[in-house]
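The complex appears here without one of its protein chains, the remainder shown in place.
By letter and in written order, the chains are A, B and C; residue numbering begins at 1 in each of them.
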Amino acid sequence: MTNKKTNKLKILNDPIYGLISIPNSLIFDIIEHRYFQRLRRVSQMGLTNLVYPGANHTRFHHAIGCMHLMQKAIQVLKTKNVSISEKEATALCIAILLHDIGHGAFSHALEYSIVNGITHEEISLIFMKKLNEEFDGELDLAIDIFEGNYERKFFHQLISSQLDIDRLDYLKRDSFYTGVAEGNISSDRLIAMMNVKNDELVIEQKGIYSVEKFLIARRLMYWQVYLHKTSLSAETLLVKVLQRAKELSKEGIILPASEPLSYFLQNVITQENFKEEALEIFSRLDDYDVLTAIKQWVFHEDIVLSKLSEMIINRHLFKIEIQDKAFSAKNREKLKGKLQEQLKIPTEFLSYFIFFDTVSNQTYDVTKPIKIQTKKGKIKDIIKMSDHLNLKSLSKPVTKYFCCYPKNF
Amino acid sequence: MTNKKTNKLKILNDPIYGLISIPNSLIFDIIEHRYFQRLRRVSQMGLTNLVYPGANHTRFHHAIGCMHLMQKAIQVLKTKNVSISEKEATALCIAILLHDIGHGAFSHALEYSIVNGITHEEISLIFMKKLNEEFDGELDLAIDIFEGNYERKFFHQLISSQLDIDRLDYLKRDSFYTGVAEGNISSDRLIAMMNVKNDELVIEQKGIYSVEKFLIARRLMYWQVYLHKTSLSAETLLVKVLQRAKELSKEGIILPASEPLSYFLQNVITQENFKEEALEIFSRLDDYDVLTAIKQWVFHEDIVLSKLSEMIINRHLFKIEIQDKAFSAKNREKLKGKLQEQLKIPTEFLSYFIFFDTVSNQTYDVTKPIKIQTKKGKIKDIIKMSDHLNLKSLSKPVTKYFCCYPKNF
Amino acid sequence: MTNKKTNKLKILNDPIYGLISIPNSLIFDIIEHRYFQRLRRVSQMGLTNLVYPGANHTRFHHAIGCMHLMQKAIQVLKTKNVSISEKEATALCIAILLHDIGHGAFSHALEYSIVNGITHEEISLIFMKKLNEEFDGELDLAIDIFEGNYERKFFHQLISSQLDIDRLDYLKRDSFYTGVAEGNISSDRLIAMMNVKNDELVIEQKGIYSVEKFLIARRLMYWQVYLHKTSLSAETLLVKVLQRAKELSKEGIILPASEPLSYFLQNVITQENFKEEALEIFSRLDDYDVLTAIKQWVFHEDIVLSKLSEMIINRHLFKIEIQDKAFSAKNREKLKGKLQEQLKIPTEFLSYFIFFDTVSNQTYDVTKPIKIQTKKGKIKDIIKMSDHLNLKSLSKPVTKYFCCYPKNF
Partner (left out) sequence: MTNKKTNKLKILNDPIYGLISIPNSLIFDIIEHRYFQRLRRVSQMGLTNLVYPGANHTRFHHAIGCMHLMQKAIQVLKTKNVSISEKEATALCIAILLHDIGHGAFSHALEYSIVNGITHEEISLIFMKKLNEEFDGELDLAIDIFEGNYERKFFHQLISSQLDIDRLDYLKRDSFYTGVAEGNISSDRLIAMMNVKNDELVIEQKGIYSVEKFLIARRLMYWQVYLHKTSLSAETLLVKVLQRAKELSKEGIILPASEPLSYFLQNVITQENFKEEALEIFSRLDDYDVLTAIKQWVFHEDIVLSKLSEMIINRHLFKIEIQDKAFSAKNREKLKGKLQEQLKIPTEFLSYFIFFDTVSNQTYDVTKPIKIQTKKGKIKDIIKMSDHLNLKSLSKPVTKYFCCYPKNF
């Protein structure tokens, strides 16, 4: 009746890749750890499911998918005579499994509201170090790779670069679950084109069009999904609700909330004070605490909190206007006036219900080039290889300006 | 700045069917209603995602998918000269959209624990009647169809029968999201084979093998997914936790829980007292309340509640043994003894940690036959048409006996 | 400017499996051999594309797909500690690659008409032996496995049994290209469930429902695709044309035909005389010779030959009646009479235009059982494991009787 190693689950079903194997029992144990299991309760795409109802996949599934692609990449590189030891392979898998373990509820919303003194990457690292203690140093190499401290440069590039395993999974996965088939990328082919030259990750020349396609697919996913106006409206609303809740908490008002959520509402979290206690409580905080609280706040007496909460729960989202230029001061005043007049929003609340912000995306970052290995063995930035796609032009960040306000009040 | 009809969302992305259109503004308004929006927060497959990590789809998405298939079925029947008026078509879509609106958190768990005096079908009907009031009687025909009161018999069969639209969507959808490709069915082809004869839904003869395949796929999904031993273990655990919570609540212990969940923990709900108030509170109860509460119960002083809660949250599921015969009294005692001895579970708690139950499934129900229209125009039960598949034999319910207990304590 | 080994094509695209690798240069060279390249010009499903227009895939592609699945199976078995040496692995891949190399034009038609003194399996073996000469004995082991002479029994079972790699590819592939999604099987999962016990191929118990599903899918493919009445009609027509052509050739009439086709029209081929010369000429005969000849025969003065040819080319297929019982003598006469009267077919040609035949399929062959390894390690015939699917009943061959005749003359 004991948990025998041999009984361990070794295969997982994935709608995208088919069967996924867990390579060894260290990785199995990490996956079983409650820190990692928490990711089952963190949605990968935040509130995007309000727009794309299929997008309910979790950080857990994405991490598992990354581990699978990493195994494929390792296999490909090995057949190309890149030496990767068993230990290094395990470390790569662990590093990619845990690269996002620090994400809070709804993936991004907390960072802009109640856990804003520390980034999710920093929290990921804290989690990894804590796990490393529990696993007696078996994560040492994974942490080195994650932090970019490992001498073999391409190891870190597989975890974090413009063509890393993370992106290869999330673009494919998000495209799949949203049903935006156009965002689909050929992860398999891109991995098959990978190689290592001078310790750097490169793509073989015949993979150029696949890389271009990957960049354009990513761009499409940004504008059509991640920065879709309704997603943006929902995401903004979520941040606003949490900001208002923190504001009220600061004033000493006790809002209905689970214990972990209360902790982060009532305390100011910084990189410095995010220690043992905070980590432990953070590890108990997920989408469920947040949405359950917001559902209760619908009935709170604070009109700002209750109105914003109701909007999320019943999907009465902000109306949103997006444009290529900033809203002029005059324009802003005009919109506010109109809102005040038509919706009768009291002046003191106005700033909670109309706001102006920007979103921005960059298709290609010239400072961290994707490198192509030419047929003759030279290494070139893809920008110089791609005939006429003009990646240079695509490397300029595109910024859009938007304004949100309720449809009624 | 008002919500203009013309701005209404008309197309939804579905990873399975591609683009789904919402046919008219009445249906759009029903979908937008907060009762229906709640289904976004009810997972279609309960805790099955603990086994199949892709299975995070919601009741909302399933209902939308059903509406889509219903539109296809209506179109097919019309081309075969079955007259269906615009009003009837809308009623069919509404009936299928709302057929499951009464499902509680995690789809089935509440029915076996805290909301057990009334079935989800009865609650669906109460919701529909309440919506009918709000929509000034526009749901009259949909309700008649749903209840089987409409004179044209096949209307109800499209909503509820052995080959109804509900099954055509959920089998396809559950197969898709779990990644169990073998459960995939050809909904399109089955719908293309539908016809109406003597006001009854029939399948044309050339569709026989497709029906057989559908039945076998459904059988596979039952044993491989719905009644998968780990799913079963998780589901059982959830029911046990909620039962324990209700037990403690009856003793006057106030457990941390959201307001709606507290209501159902602290009150005995029956068909009789499920009125306005209960409906309203039920409409605010979903997966989020339940999981958030369980996460807090991990730290409760009641050892049974905390242990069971911890097992769900950290996925330390029961070990489960399944067999074809009932466990003998002797066997039961032996297992209990072993458990007590090895895990040191105190006698008074033993009954919470080891239990015996059964699961059962019937591939084909002879009392509500699927009817085949032969090439010569006769109607026959598929049992009599299928050579050698022996559906008769498949119509015997298969029962399996299982026993659950923790791996450690 | 020489064909360097290092330049060899190593990866092939497959719409079904993604990227397929060719494991080593011996296998690469076999694939490049003109005997194997001929399979590019032999359609896998004969004239089925007249019914399912997507079914244009070739024997070449099927063989490559088999090799891919074989590599997967080898990998799975190795992780389960079944020892398979590099040499054995290569032999398995070669055996499955070449198992169907003896198929003639349109896969089956020749065997029933002009090359009917020898089976395609026998021709496969002759090809393999000839290749073995050219490759200096490197195919020895592959041939042993193919012939069932290798001591390790499961090797042959992977090539030929009720759950062999051949079926795992062709069911999946034929389902894919015909678009009959219901015939899709989960080859991946079935392979993942494979194991070896007492040198026999077994399926682990948890794979039972997958095997059932596979058998039902195969059954569906038989009745819905392979024995689809229109496919049957086309296939029959093709055989009749070739039989008539051979008949005329025997009478000394020289029909327009390519050299290889002429050879087989003008000579009686038996197992005995199928030597060097016949093999060489057979290796130059494929779908293209046959269809090109038939297109010319449309204009031949023999009315039987020209009429039958025209029917194939312009897809004026036979009308076909299928029933569960044999056509009675009386019934046959009646049909003939009607045909003679209505279509004015001269009596002497009647036998070419109306004929009676049977098709038959057996879902499960009890004499070569699929073996299941129970959780306790025992080996049982799946018939005894499957609750209520009643495979016993499915093991009775189903025979159908059909009659073909032209729609007009």
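The rule is simple: contacts are C-beta pairs under 8 Å (C-beta built on N, C-alpha and C of every residue); 3 or more make two chains touch, one makes a residue touch a chain.
Keep in mind that this is a model prediction, so the values were computed, not measured.
Engineer: If the hidden chain were put back, which of C:K78, C:K250, C:R315 or C:K378 would touch it?
Structural biologist: Final answer for the missing-chain contact: C:R315.
Engineer: So which of A:I11, A:A181 or A:V268 would be touching the chain we can't see?
Structural biologist: Here the residue in touch with the unshown chain is A:A181.
Engineer: With respect to the chain omitted from the figure, which of C:N198, C:S328, C:T367 or C:N408 is a touching residue?
Structural biologist: Result: among the candidates, C:N408 touches the missing chain.
Engineer: Of the residues in chain B, which ones touch the absent chain?
Structural biologist: Counting over the whole complex, chain B touches the hidden chain at residues 11, 18-19, 188-189, 192.
Engineer: Touching the hidden chain in the full complex, which residues of chain A are there? Just list them.
Structural biologist: 180-182, 184-186, 189, 209-210, 212-213, 216-217, 219-220, 223-224, 324, 363, 387-390, 393-394, 396, 398
Engineer: Identify the residues of chain C touching the omitted chain, counting contacts across the whole complex.
Structural biologist: Interface with the chain not displayed, on the chain C side: 1-3, 12-16, 18, 32, 34, 37, 40-41, 49-50, 52-54, 56-58, 60-61, 64, 176-181, 256, 258-260, 284, 287-289, 291-292, 295-296, 299, 313-315, 319, 338-339, 342-343, 405, 407-408.
In this text, only the chains that are shown with their structure count from here on.
Engineer: Please tell me whether the contact surfaces of chain B and chain C are same or different in residue numbering, using the over-half criterion.
Structural biologist: same
Engineer: Compared with chain B, which chain's mean CA position is the farthest off?
Structural biologist: Following the centroid criterion, the farthest chain would be C.
Engineer: What is the distance, in whole Å, between the centres of chain A and chain B, each centre taken as the mean of its C-alpha atoms?
Structural biologist: Chain centres of chain A and chain B, defined by C-alpha means, are spaced 31 Å apart.
Engineer: Any idea how many Å lie between the Cα centroids of chain B and chain C?
Structural biologist: From the centre of chain B to the centre of chain C is 43 Å.
Engineer: Tell me, which residues of chain C touch at least two other chains?
Structural biologist: If we look for residues of chain C contacting two or more partner chains, we find 189.
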